[in-house]
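In this view, the complex is presented without one of its protein chains, the others remaining in place.
So, chain A:
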């Protein structure tokens, strides 16, 4: 059996009285890219947040490399797993270096704020994300793509095997979306880091994921390689939308083309008038 980075057992999540995820048993393989997909409000972000201990489970438990997170100290968790929440905001005037440096928080003490190791790992993170040149610039003065790179650099500086990202491409234009996903793919390839993220774009999810988890009705609808699980029936059930699935001409991964009405609306209107 393949090693699991994260495992949930009978995990139930709720906001107040309303149940979001019910008795979910989820396994996230080590060293792979796993992407959560699903319609709006299906609980994919909630699931990611609970794995990152930002939300307390109602019942059930979450295991990190075999150990229950509830039994670990929060700093020990932080040394194994980093989370980048959705659209984080940096305080005005904070420089890229000052931000990225804070990824070292779980390793620091008051007297040891900038060890040689801290310096090396922060520099590596800046290099990996290609923002070395920007390290003295204010985060709020950067473009959307650069800013997201700075935040990713911060999570890299945490030096963890597992990185969770909640919609890392939201609010970015298409070019920057690809840039960020390429960067994450490379991190996975080169450094073998386990990456778990929520993505909205199904086609990009198919391109970059080794493992897709489709969530519907508070539970896992399907999980596996994009080629194995993505088909028109799944999209119809999970997203409640008709579509055709073809093959991505560049990578051979599944590609979803929504049916919708599109320009037919025009024809319908004409026929209604006739």
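FYI, a residue touches a chain if its C-beta (ideal position, glycine included) is under 8 Å from a C-beta of that chain, and two chains touch if they have at least 3 such contacts; residues count from 1.
Convention: contacts and distances are computed from a predicted model.
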Subject >> Hidden subunit of the complex - UniProt protein name among "Ligase-associated DNA damage response DEXH box helicase", "Iron ABC transporter permease", "Peptidoglycan glycosyltransferase MrdB" or "ATP-binding protein" >> reply: "Iron ABC transporter permease"
Subject >> Touch criterion as defined above, residue of A:4, A:61, A:108 or A:170 at the omitted chain >> reply: A:108
**OP:** Sort through A:31, A:60, A:88 or A:144 and give me the one touching the missing partner chain.
**Re:** A:88
Subject >> Absent-chain interface as seen on chain A, which is shown >> reply: 49, 52-54, 73-79, 82-85, 88-95, 97-99, 101-103, 105-106, 108, 110-116, 118-119, 136, 138, 154-155, 158
